[in-house]
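What follows is a single structure, and I will ask about it in a moment.
All protein chains but one are shown at their positions in the complex.
Labels A and B are assigned to the chains in the order they are written; within every chain, residues are numbered from 1.
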Amino acid sequence: MSSTSPEAQHLVRLSGVTKTVHVGLRRRPVTILHGVDLAVGHGDVFGLIGPNGAGKTTTVKVLLGLMAPSGGTVALRVDGLGAVGYLPENPYFYDYLSGREFLSFCARLFGLGAGERKARADSLLRDVGLEAAADVHLRKYSKGMLQRIGIAQALINDPQLVLLDEPMTGLDPIGRIEVKRIIQRLHDQGRTVLFNSHILTDVEELCTRIAVMKGGRIVWSGTVAEALADSPEGLEVFFMRAVGAEPGAGFGDGRPAVVGEMPS
Amino acid sequence: MNQVVAIALNTFRETIRDRVLTVIVLFALVMIVAGLWLGSISLEQQGRMMKDFGLVAVTGFGVIVAAFIAATLVRKEVEKRTVFVLFSKPVSRAAFVGGKFLGLAATLAAVIGGMGLFLFVLTLLVGGGASGMVLVATALIYLQVLTVVAVVVFFSTVTSAILASMLGLGVFVAGQLSHNVLSLSRVGAGALTEAVSWVVFVVIPNFNAVDVKAAAVGEMTVDWGSVALWAGYLVAYMGVALAAASFVMRRKEF
Partner (left out) sequence: MRRWLAPLAVAACVAVVVGYQATRPARAASDPRVFVPSATFFEDFSPGYRTSIADVYYLYMVQYYGEHIETDQRLDSMAALVDLVTRLSPRFTRAYQFGTFALLDADEGAKAYEILQRGVEANPEDWNLPALTGFLVYGFGKGAEKERIAAEWYARAAAVDGSPPYVARLAAALTAKGGEKEKAALMWAQVYADGDKYSRAKAVTALDDLLPEGREERMRAVAPLAETMPEATFEEFLAALFEDYL
């Protein structure tokens, strides 16, 4: 995979983004994001990786405007939410709708006309391999089928930027292969993809750039090649070092690993 | 507007298939037919009994549907996280609230309209003649029920579904006692009591300004001007409740 030129204008830029929530009866402040700096270039397949509770999903939500940042800036160089597609983690859709009805509903939210809705739905159902199940209710879809219809609804508006939160979670090997093919196709079409994942082999295979999150901070970002240069044993080892999970954690060049857990 | 229509249609599809709704509607129809039995012990007053008790059944079941289904409209989307799918698209919180409301309004139009029509036909066939006022009364009951829906939708944005339902039912009952609150505000029990009573009177919806059932059974003639004014008041009240719900939703994070 080729990476974008560092000088290219970033499609997504988060600068010093913080997010604090107030929990419990006493409204105790808990900081989830501690000054996140993130830049995603045009055409990148960007992988955001980190342990559970690192703040990956929160970062995506802040990007989408589902949560407002407590500090910092979020810059999205796209044409509003109309140019963004999003697949949430463990998606649940309206199980009384069929696949086709659900895509038509999503298309209508973007103001597409009846003819265009039908055309887009049919085309996407073909692209994600759900043509045969188009008129089956979503409650009868398998996990893999739900992920695929989820990707389809994320693409219904022909978005520039596609955000996928754990797109491979819970899929069997065939399901994972299908989703990886879809992501590859998105990249080939020139779209920018940002996805969170725990499956580092997939990240290594698909991504042009990655960022490692721990404790609400970006502890490392760069290209996959740079990561592998640091840790030729593979991305898993690199990741373990980056999050300080290995004995003698830290990088050989003296860069400190981040220690400590995210406050809970 | 597209978003409102899309969400409304989706909500209509969701609620009209709800099994709870089917049970409630069937029960309401049974209650209406029970008016036939009541009529048989009323010394030839079957028509009046059927209209009166039938309209009470339509009101009661309409309010129950409103309270319990409306409360889950917003909650379910948040709990099942379908809000992520919606709000990651260019859908405003107001469009979401409006669409949810309109979708359930469409379902209730079918349910309450169906019950009202059933009652009308029943009184026509076995009640010694039907009056168009039954249909007018049904329409006004529909407006009352929609007001309860709007109130419950608001409560569901700030509290749990079950509490929102209970509060909605409470508001419906309080609305029936609206005139008592007005009396309290004019009773001369002290400026604070009167002021608080007046505020409560304005805040709770006024559901007894027009006695629709009395008109349907011929107890009184209808002042169409008053009815139109009352209908306009209820629509405005719904607008305020939904605006409040939208405001709360705008400040919510998911």
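Note that in this section contacts are C-beta pairs under 8 Å (C-beta built on N, C-alpha and C of every residue); 3 or more make two chains touch, one makes a residue touch a chain.
Since this is a predicted model, take the numbers as computed values, not measurements.
Chemist: Omitted chain: which shown chains does it touch?
Modeler: Result for the missing chain's touching partners among shown chains: B.
Chemist: Looking at B:V56, B:V200 or B:V227, which makes contact with the chain not pictured?
Modeler: Counting the whole complex, the residue in contact with the absent chain is B:V56.
Chemist: Out of B:L177, B:V196 or B:V222, which is the one that touches the chain we can't see?
Modeler: B:L177
Chemist: Using the touch definition up top, pick the residue from B:V5, B:A214 or B:V248 that touches the left-out chain.
Modeler: B:A214
Chemist: Spell out the interface residues on subunit B facing the chain that's missing from view.
Modeler: Touch with the absent chain occurs at residues 38, 41-45, 48-49, 52-53, 56, 176-177, 179-180, 207-208, 211-214, 217-220.
By our rule, only the chains that are shown with their structure count from here on.
Chemist: Which integer distance in Å separates the CA centroid of subunit A from that of subunit B?
Modeler: 43
Chemist: Under the stated contact criterion, what part of subunit B meets subunit A in this complex?
Modeler: 2-3, 5-7, 9-10, 13-14, 17, 80-82, 84-91, 253-254
Chemist: In the complex formed with subunit B, which residues of subunit A make contact?
Modeler: That would be residues 21, 61, 64-68, 80-82, 84-86, 88, 90-94, 96-97, 105-106, 108-111, 153, 157, 163 of subunit A.
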